[in-house]
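With one protein chain removed, the remaining protein chains of the complex are shown where they sit.
Note that the chains are named A and B in the order they appear, and that numbering of residues resets to 1 at the start of each chain.
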Amino acid sequence: MATLTAGVPKHAAGAAGIKQHASWSPYDDNGGTTLAVAGADYCIVAASMRMSTGYSIMTRRSSKILQLTDKCVIASAGFQADMKALHKMLQSRNVTYQHSHAKPMSCPATAQLLSNTLYHRRFFPLFTFNICAGLDDEGKGAVYTYDAIGSYERTGYSCQGSGKDLMQPVLDNQLKAASPLLIPARGDTVEIFVITKEGVRREELELKKD
Amino acid sequence: MFRNQYDTDVTTWSPQGRLFQVEYAMEAVKQGSCAVGLTSKTHAVLATLKRAQNELSSYQRKIFKIDDHMGIAISGLTADGRVLCRYMRNECLNHRYVYESSMPIGRLVRQVADKHQVCTQRSWKRPYGVGLLVAGHDARGPHLYNTCPSGNYWEYKAMAIGARSQASKTYLEKHFEAFPTATPEEMILHGLRALAASLSEGELTKANCAVALVGEGSSFVVLEEDDVEPYIQMLKEEEGGGGGAEPMAEAAAEGGAAAAEGGAAAAADDGGDGAAPMES
Partner (left out) sequence: MLPRPTTHSKALGPGVAGPELAVATSAVLDRPPQPTAQRPLSGAQAFSVDPSLVESADGPRQHTQYPYVTGTSVLAVKYAGGVMLACDTLGAYGSTKRYKSLERIIRVNARTAVAAGGEISDFQYITRLLEELATDDYRTDDGIELGPREVFSYLTRVMYNRRGKMDPLWNSLVVGGVEADGTVFLGTVGMIGTHYTDSHVATGFGAHLARPMFRERQSDDMSEADAEALLRDALRVCYYRDKQSINKFQVAKATGEGVAIGKPFALETKWDYKAFAAPTKWAIGAW
């Protein structure tokens, strides 16, 4: 967080950065964990639905997943207002794309667009940590994982957000062995999107709400 | 070509109180091929006749989707129509971005009409040479609007614009009382019959016509080619059966008479051959 506030334009930080009120930050961390796993011809995306600030829970039911097309969703954790702005932006771009190309954006195309959109804000970053997931042009499961300023790579599985330090080792361990998956999830509700060639199915998993 | 003293620029009045340049723009609308629109209690339908420039070319599209709840059919200068289409798409997108809801049809139509109007009052501008039929569905139900290069706009139960559209209007006037309770399918057939009335030669085929439907719970969808074929087939069967063909034939006859009344202006309307290459 501290490193991100350093990106604030200088004029706002006060005279030569010396006079500084105990003021405000344009960022907040609203927590949340997202996760995606790619299969041969399917993809599963899950995200917690809690939205918090500090030690306060703002709401237990806020979605972090944007379903862009039948074959592509984007899950974002981090700063909720930036997340919403990003999702709205991508949604608009998708509509524009459909108007000019008469087809929905493919998952790899969306992945590239997301990277460009994030990098466009390199010097006033969107404080969001994204996963773009779905089926690629050949119908194979695809997971793309990002940092806040748009670096991305395609992986087989990924997780992002406040629970990633707990979850990534479990994914590394479980997904490289053929054993049933048990993911450490705490919070309110997990929403799960299963993307197959038939379309997108949404499920919910209730957690302990503690 | 006939010219007079008062049509050098849009802002110059004639002594009779007319703006010739604006009227010429409205003539351009009449030279595009026919577009029909009609509304029921739940749906709005557009039907258009597409022209091909020559036998080797494709048919020019005349229906454009603006947003999930709205679309337009154009007649006149296609390029001008595309500009307005892009403007309308943008406005809808912005409205969605800000309010997370679909834009009220009438509000957007008024903005478009205002855009038209500005062009009738600036010496360095040219009026848009295109008429729009805007069909959509919003919180107040289905709507059909018609805009005009002069900046005027009207809401209709049913309307037709473009070449020989008087024949289509005659059909619509004869049947509009049945529209409110008609099913979407019946509405499409009414649209196609009205369209057929404007034909000077040949017949409706899946290649030369397109239909669009929007309504409560169903987003704007364009039916072209194979999607429109079944409806054309139904029309043909009606004709073969005899019963359904009667109103259409009548309408066509009346339409022909009406077009003749139109005089000099209407003379340019019949068929696509006389139209300038920019129009559709």
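As a working rule, contacts are C-beta pairs under 8 Å (C-beta built on N, C-alpha and C of every residue); 3 or more make two chains touch, one makes a residue touch a chain.
All values reported here derive from a predicted model rather than from experimental measurement.
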Options A:M51, A:A77, A:L90 or A:A148, residue touching the unrepresented chain: A:M51
Residue of B:D9, B:E23, B:D68 or B:D138 in touch with the missing chain, whole complex considered: B:D138
Chain not shown, touching residues in chain A: 8-12, 14-16, 19, 21-28, 30, 51, 53, 56, 58-62, 79-81, 84-85, 124
Hidden partner interface residues of chain B, rising order: 97-101, 104, 106-107, 138-140
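In this section, only the chains that are shown with their structure count from here on.
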Of all residues in chain A, those that touch chain B in their complex: 88, 91-92, 95-96, 99
Residue numbers on chain B that touch chain A, as the complex places them: 65, 67, 89, 93, 96-97
